[in-house]
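Excluded from the complex is one protein chain; the other protein chains are retained at their positions.
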Amino acid sequence: MRRAVAPGFALALPAWIWLAAFFVAPVGVVFWYSFGYKPGLFGTHANDVLSLDRYAEVLTPTFFDTFANTLWVGVLGTALCFVVGAPIAYWMALKAPARVKGLLIALVMVPFWTNFLVRTIGWLILLSPEGWLSSLLQDLGFEPLGVLQTRSAVLLGVVYNYLPLMILPLFVAFDRVGDVVREASSDLGGTPLRTFARVTFPLARPGIIVGVLLVYIPLMGDYLTAVVLGGAKGNMVGQMLASQFQTAQNWALGSAMAIMLVLMIVLSIVALGALARLIAIPVRARYRVDLMEEVA
Amino acid sequence: MSDQQPIRILAERSAVPGVLRSLSRRQLLSMTAIAAGGLLLAACSDGGRPSPGAVARPTGGPLEDQLSIYSWADYDDPALLSAFTSASGPKIIVDSFGSNPELVAKLTAAKGTSGYDVVVPSSNYIPQMAANGLLMKLNKELLPNLAHMDTQFAVESDPDSEYAICKAWGTTGFVYDTTVINRELKTWGDFMDAAANEASGKTSVLDDPGELPGIYFWANGIQWETNDEEHLAAAEDYLVNTLAKHVSVFDSNPANGTIPQSTAVLIQAWNGSARQGIMASSTPEKWRWVLGAPNTEIFMDTWAVSATAPHPEASHAFINFMLKPESQLANVAYMGSHTGGAGIEELARAEGLPYLDMIFYTPEQVATMQPSTTTEGIARRVDIYNKMKAAASA
């Protein structure tokens, strides 16, 4: 019935052009740089001789150690965000009184409007060995706080900064499930746990995936959050990559690192997704339920 | 399948929520108006910025309304900056870098669009930065206060101050918390020992690819600017396999938190920020400063102007202002380094500034300090630095 006057992609064309000009082209240039080399102290890159040498340089233990650390922070940080954020989102969407939902959402957003570095500085003050919390603990006979510049501090900073990004999509996901289906399950004799495992969780799954990705991807490239609270323990691939551009001026090597980082992120998502499916197979086999069958 | 129908209808109804109704065109319009205002503001803001590359040599004409300084962290007394603004007009913006390579990288990468005017490179970088067209030739007619400088502190490679004037010179040592480390530390060897023992996991080192291998070289009597691969490999082995696991933070400005907040107990630092940190501490008596021994570095940071400075007149006026003896004294008091002015030590002593022994050094002490002269071997040092950071995070 539609009266198409323009090809389908016409409306998408402006976005297409914009992204091509400011994403595809520059990232393409970085890809091109990655086959070049650094010509001298003040030169940043040269491409007259092309090689894969920069990739060989990247694939050294230094990169893998740093990447392993980044992956550790990324996976554990995302998991912790989920563990902390999911019950909150669940409560907000399904248990909190409807009239305060708007307020709650606003409250989740408000920290976002204070710059994330400033928020992290708030933790820095709170956790300082010479801060009031530490002196309070000392008055009570404990050791001064020694959390800063440890791995725990890295995780704290990461979970804190990315928690809203987890809560918001999960809220939407749980909210979409709504009460009706869950009440149906409950009315049909489903225990709360069964209702959650067989109805709420599967229905909210797309939102959960969005939340996990929304936290995981930026986290893998972030190098500021971790370093502010974690010091030397917060060294991330992003930092190494940035230092090739900001300090060493080796654009060729930095570009190769950038390409590898994106590749590694995609690979780790695929691997984690596969892992999640693998785990899901036995679980599903055990709990296989078709809501509609039960309803029927 | 017929059970699905009711739920489906629910969904259809919910798809036309009140939000839709509420979002009147008026509200949308007002949002657009706000955004359009932003556009307008943005359009206005870029007027008056001279296009990079077309910078005229300053002649002493009227000052521009802005000045952008790219310098080491917290390197000038903020009171001096506001005094300059109120006396002469230009609004000052300060950005900071943590190492010379970072400064050079910023200027070269931006090809003249960085927007920086006054920059503060270390003296060993001057020849190559000038040769690569990153610095502007100074117009000394606009810098009469150059007369107040002590000529022995002129930049070695640029004795006539064509490009650079001494801004501050200093050295590297370390600070330790005497309530945790109960013995006396005197040398870099002691530093290395304490880092592996009492201060393990509580050691802060400079976030600079140069000074990190310096620890090893100075402790072992090796010239710290060596490019001998054997020495570099030995330094790398020590830093990556031994020191890294004891390091809790890489911090070029421990005055900002590491010392006053006691987040580390053994801290490699430049003398100026060590002094600032101790002065900012609520328990200054527990900290002890040690000048690196048997050898350490001497560095000189310089006033220079970016070749593509958008505000060259203001740059010159500012440098001239900072060369005034009163300004130099205020800066010595604030950032704790010798500014290279004639008679500045006497002035500071007469003023009775605290911790003078951290600012001024005897000729015997200066004799143990090795200057930085070359910029070769930076790539190798950055490589070591990255490896050490990777090892420290494991």
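The letters A and B name the chains in turn, as written, and every chain counts its residues from 1.
In the analysis below, a residue touches a chain if its C-beta (ideal position, glycine included) is under 8 Å from a C-beta of that chain, and two chains touch if they have at least 3 such contacts.
Methods note: contacts and distances are computed from a predicted model.
Engineer: Which listed name, "Spore germination protein KA", "Protein kinase domain-containing protein", "NADH-quinone oxidoreductase subunit K" or "Spermidine/putrescine transport system permease protein PotC", is the one UniProt assigns to the chain that has been left out?
Structural biologist: Choosing among "Spore germination protein KA", "Protein kinase domain-containing protein", "NADH-quinone oxidoreductase subunit K" or "Spermidine/putrescine transport system permease protein PotC", the correct UniProt name is "Spermidine/putrescine transport system permease protein PotC".
Engineer: Can you list the shown chains that the absent chain is in touch with?
Structural biologist: Result for the missing chain's touching partners among shown chains: A, B.
Engineer: By the contact definition given up top, give the residues of subunit A that touch the hidden chain.
Structural biologist: 1-12, 14-16, 18-20, 22-27, 29-30, 33, 84-85, 87-88, 90-126, 128, 130-132, 160, 163-164, 168-169, 171-172, 175-181, 183, 186, 192, 199, 202-203, 205-206, 213, 217-218, 220-224, 228, 238, 241-242, 245, 251, 254-255, 258, 261-262, 265-266, 269, 290-292
Engineer: Which residue numbers on subunit B touch the omitted chain?
Structural biologist: 1, 4, 7-8, 10-15, 17-24, 27-28, 31-32, 34-35, 38-39, 41-42, 45-46, 49, 51-53, 66, 68, 70, 73-75, 82, 91-96, 98, 109-116, 252-253, 255-257, 260-261, 280, 282, 310
The criterion applied here is as follows: only the chains that are shown with their structure count from here on.
Engineer: Write out the stretch or stretches of subunit B touching subunit A in their complex.
Structural biologist: Residue positions touching the partner: 1, 3-4, 7, 10, 99, 101-102, 104-106, 108-109, 128, 132, 204, 209, 244, 247-251, 257, 260-264, 282, 375-376, 378-379, 382-383, 385-387, 389-394.
Engineer: Mind listing the subunit A positions that touch subunit B in their complex?
Structural biologist: Those in contact with subunit B are residues 38, 41-42, 44, 61-63, 65-66, 68-69, 124, 128-131, 144, 148-150, 180-181, 231-236, 239-240, 243, 245-250, 292, 295-296.
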